[in-house]
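Every protein chain of the complex appears in place save one, which is left out.
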Amino acid sequence: MRNLKWIGVALGVLASASAARADGPKELWHYYAAGSEKAGIEALIAFANKQNPDNQIVGKVIPGNAVEMRRQLQTAFMGNTPPAAYQSSMAFELKTFVDSGKLHDLSETWAKIKGDEIFPEGVQRVVKVGGKPYGIPYDLSLINNIFYSKAIFEKAGLQPPKDYEGLVAVCDKLRAAGVEPLGNAGGPFWSLYNFYAPLVSTVGTEGYYKIASGELGFDTPEFRKALELYRDTMVKCYAKNWSGKTWTQTADDVVNGNTGMFMMGAWAAAYFKQAGFAPVEKFDVFPAPGTEGKAIFQMDAFAVPEGPADTLETAEKFVISAASAEGQSTFAVPKGSLAPNVTVDPSIYDAVGAKFAKQLADASKANAVLPNLFFLLPTKVGTELGVQLEKFAIDPSDTNESELISTLESLRQEAQAEGAYLKW
Amino acid sequence: MNTAAARRTALPFSILVVAAVIFAAPLVVALLTSLKSPSEITRVIALPNELYFQNYAIAYDRMGRSFLNSIAITVPSVILSLLVGAISGYPLAYMRGAGGRAVYFFLLTGMIVPFQIVQIPLFFLIRSIGLYDSIPGMWLVHTAYSVPFCTFFMRNFFASVPRSMYEAALIDGCTPAGYFWRLLLPASGSGLAALAIIQSRAIWNDLLFAITLTTSDKATPVTATIAGFASSLQVEYGPLMAATLISLLPVMVTYLLFQKAFVRGLLGGAGK
Partner (left out) sequence: MPSFQFMRRKFQTAGMTHAIFLSLPVTLFAVFYVYPIISTFNLSLHSWDGFSPTPKYVGLQNYIVLAHQSRFYHAVLNNISWLVFLLLGPTSLGLLLAALLDRGMKGQSVFRVVFFLPFTIPAVAVAAIWRWMYEPTSGLLTTILQSIGLGSLAQNWLGDPSIVNFALMGSMLWWTTGFAFLVFFAGLRNIPVEYIEAARIEGATPWQVFWKVSFPLLWPSTIVVLGMAAVDAMRLFDIVWAMTNGGPAYASEVLATQMYDTAFGRFEMGRASAISVYLLVIAGLIIMPYIHQLAKRVQEAEAE
């Protein structure tokens, strides 16, 4: 028994020693754990710390994705130890935290950085909840473009298609040439992101926002038509076995000349580049049919939790640096994403990046900037939509179609009854 | 005679070789990947053009302190969990009657609890006793969550030690506690060694408690770093595999150290 007591005492001593912990550093939580993403965030943190020598911030990786981030935040908020700032997606991702009073109103900071001037309107509306800004946009990627391998297109004598008929024709020719036409990857996001193009082509920009606000049901003829357009075009074109691949594996297929096209977020360009597959020389992009002149985007923003004054000060200084033209390009260049700040000089981008920037600017003028629907919908509706669409893309049978429609429609009605929908 | 023996082992031997090749193949792929530059990674099963040791440098650089943290967490946690397992397995192996069985059953129910469900209450608990983000906190948690399995294991082990040994010791004037510390525990080397291997692996590879209860370089173990090579969108396969192979080493060393004892008698070794 003596041994036991001894161990108890030793544990106690060590415990009290470690409990006396000074106030930790001000942390910035993010899930950019690898590759170009990591390079981007590290460059940005270094830049901001140089600008704010008295308000240093320390980056901390939360391994995983938005789901793991939420889990960590939940424990941190409950324990009253939130980070100074964190990487957050837009719209509903912010709203959930705002509703429970966890996030700091960034109106003052927003005024300082002239947020209403430097960010496009479509970008602004997804970081404002109830008219107040709660996130500082910094990482924007377009998701309505199709990458294609130049070598494969040249060899088959093909041009980027302009409409759905053209897309299907290109797919047929690629198949005939022994190449898989259109890449896609497993998981609840990629099929959904692809689907936005046929959706917008069918219901238009207005209809897209109506789905986001719950006004347009999933059992409407319009939505059904969009599903069928998706089924008859993209789903038909998908490469064999696409659902068993990760997006990087499909990108590898493009690099290795097995797949001709790949509709993926702009981050694929950074991956291609890293694999020695040069923009414009080896690959190029075109907007998915029906989305020409439009920009559908995925974006991350920095959110600032409520906290003690000195932590808030550090966080605010950090986000001000991150919002500046220089801060935005410090992140965007290594990461390979777009800077949401319109004052950033487009010459910082490579050839493909410049195309994206122009696309965003043009769409912005035409008021055709559309945020990722996933985050405009109440979280449970968006998540289910992603899952159901992947299922439908794997097997576009009538059964799956009607199941998709009925599952989502009942979720929509449930969410509407709860007043969960929001007009962004 | 010799050829007959050879013929008798030829088939089993070839089955073993095939099995070993299958078992090793994924590891070989991991090893090759850890030696490829980023531009070669797209061709997964090709050989690397030249050996790219940079991945190991990156992995080592980023693992840094966390590797030491893992050792500082794992070694005491394994010892403590073995000790607690033995302390609770001993009475349960010798108690007769409903009381002992009830306690045993009660402790065993813990084996079916998925750790995800204790996460949030656990976070509060650890914070309230001031052990959040500390290595002793990880000792406590690993020890506590090892109670059911270690109890199960050590109780089964002790139960195979002949009861006559216990009775003889008591007659010789040994107290029950003295019997445990002086006779039973020293004679249980093989069981403890077996459990040590299992526990080292489980604790070394824990990720859930690590990311819930640690936050800084001070206490974060290597699994969290390894998980960090894969983010939501990108995976750095080269450094990830390099880090994995580096992190295998301590568990392998433990295994090689203890396997003799382990093989000498996993269960019931003490009494024979």
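Per-chain residue numbering starts at 1, and chain names A and B are given in the order in which the chains are listed.
The rule we apply is simple: contacts are C-beta pairs under 8 Å (C-beta built on N, C-alpha and C of every residue); 3 or more make two chains touch, one makes a residue touch a chain.
Since the model is a prediction, treat every value here as computed from it, not as a measurement.
**Student:** Would you list the chains present here that the left-out chain is in contact with?
**Tutor:** Even though it is not drawn, that chain still touches A, B.
**Student:** Just one of B:Ala144, B:Met165, B:Ala187 or B:Leu257 touches the chain that is missing; which is it?
**Tutor:** B:Ala144
**Student:** One chain isn't shown here. Among A:Pro53, A:Gly101, A:Gly131 or A:Pro221, which residue touches it?
**Tutor:** A:Gly101
**Student:** Looking beyond the chains shown, say which of A:Arg70, A:Lys173 or A:Lys282 touches the absent one.
**Tutor:** The single option touching the absent chain is A:Arg70.
**Student:** In the whole complex, not just what's shown, which of B:Tyr52, B:Phe67, B:Tyr94 or B:Tyr132 touches the removed chain?
**Tutor:** B:Tyr94
**Student:** Tell me which stretches of subunit B touch the chain missing from the display.
**Tutor:** Here the touching residues of subunit B are 8-9, 12-13, 15-16, 19-20, 22-27, 29-30, 33, 44-45, 84, 87-88, 90-92, 94-95, 100-101, 103-118, 120-122, 125, 141, 143-145, 147-149, 151-153, 156, 159-160, 163, 170-171, 175-177, 180, 194, 197-198, 201, 204-205, 207, 223, 226-227, 230, 235, 237, 240-241, 244, 247-248, 251-252, 255-256, 259, 262-269, 272.
**Student:** Considering the entire assembly, which residues of subunit A contact the chain that has been omitted?
**Tutor:** Residues of subunit A in touch with the missing chain: 1, 4, 67-68, 70-71, 74, 77, 96-97, 99-102, 186-188, 240-246, 249, 253, 256, 258, 379-380, 383, 387-388, 390-391, 394-395.
To be clear about the criterion, only the chains that are shown with their structure count from here on.
**Student:** If we count contacts the way the header does, which residues on subunit A are in touch with subunit B in the complex?
**Tutor:** 1, 3-4, 7, 11, 14-16, 18-19, 21, 24, 27, 31-38, 60-66, 68, 71-72, 74-75, 78-79, 246-248, 251-252, 255-256, 267, 271, 274-276
**Student:** What does subunit B use to touch subunit A in their complex?
**Tutor:** The touching residues are 38-39, 41-44, 80, 83, 87, 119-120, 123-124, 127, 129-137, 139-140, 177, 181, 211-212, 215-216, 224, 227-236.
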